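The next block holds one structure in the form of structure tokens; read it before the comments.
For this depiction, one protein chain was excluded, whereas all remaining protein chains were kept in their positions.
This part shows chain A:
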């Protein structure tokens, strides 16, 4: 924080090259970033391919390929189409949702520790799931997907409404405070229910870890457009996020309409993080870390960070899930555990290698 260009009194502003200027990422220049993006795309494709051939049921590359290309009703086809394709698709959708939502929240609140959870979506989803388990007696057989989406959306709407009260509208600080307050309140209600109802606790423990094997094809077909719309909304505000990073006064003087930017960004986060949490559970880590990795690689320009998150976050999530399938065979490690166990040390390594590009 050199504050050289920031107006006095705006303590959050960071020195930032104007959009379009050479960034400070690891990848030099526009060509380097574009080439890196292609590589990231290939990495995602490779992760998906691995995800289709890895599992307890032994399938060769050619078996899997022919099952994808020309299903004929064999056992291999069933494994690929009913287990591995939905699982991979869940990873891709949830990854995109968490990655972009994390980037948007970090940009919008100018808080490097912001993640999709800051609007209270994880706490809201968790509460809704526990209520579904304990009060409505929804069992594992029916699933909690709609409850968790409703919980995430309600929490975000509530936080946004609460954060909009008073002068100045939904400022980042008020949003973060409202999110923290709601998370604390709803979180203790969740804990209270799980303490009182041990049988609800049991399923909840599994839900809370995060897993890609929960959603079925029908649910994914609903989740996909929600993620798509959320991603489009986020893309629409990518320039504005760049100016918001300069501080609110600066952004306003550059002609950014803060209220509409915040509203669009918040709706996109609800759609993205809410859907991701609904289909995969609260995998917070990816949403926090992947935007930082993207920023470290490409610099602080959200026009680059966004596409990187779109490719990198699902690649990370799908790869983590593939690892979870092989690490403790014949059991499976849930993806939320793997992202934490392997992702965290990697993240620390990255931070130590290079001072993270500032927001």
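As a working rule, a contact is a pair of C-beta atoms (placed from the backbone, for glycine too) under 8 Å apart; a residue touches a chain by one contact, two chains touch by 3 or more; residues count from 1.
Everything that follows uses one rule, which is that contacts and distances are computed from a predicted model.
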Using the UniProt record as the reference, specify the protein name of the hidden chain from among "Nitrilotriacetate monooxygenase component A", "YhfT family protein", "ABC transporter substrate-binding protein" or "RNA polymerase sigma factor". "ABC transporter substrate-binding protein"
Where the complex has a chain not shown, which of A:127, A:147, A:207 or A:285 is the residue touching it? A:207
What does the interface between chain A and the hidden chain look like in terms of residue numbers? 55-58, 74-75, 78-79, 82-83, 139-141, 144, 198-199, 203, 206-207, 211, 213-216, 281, 325, 330-332, 334
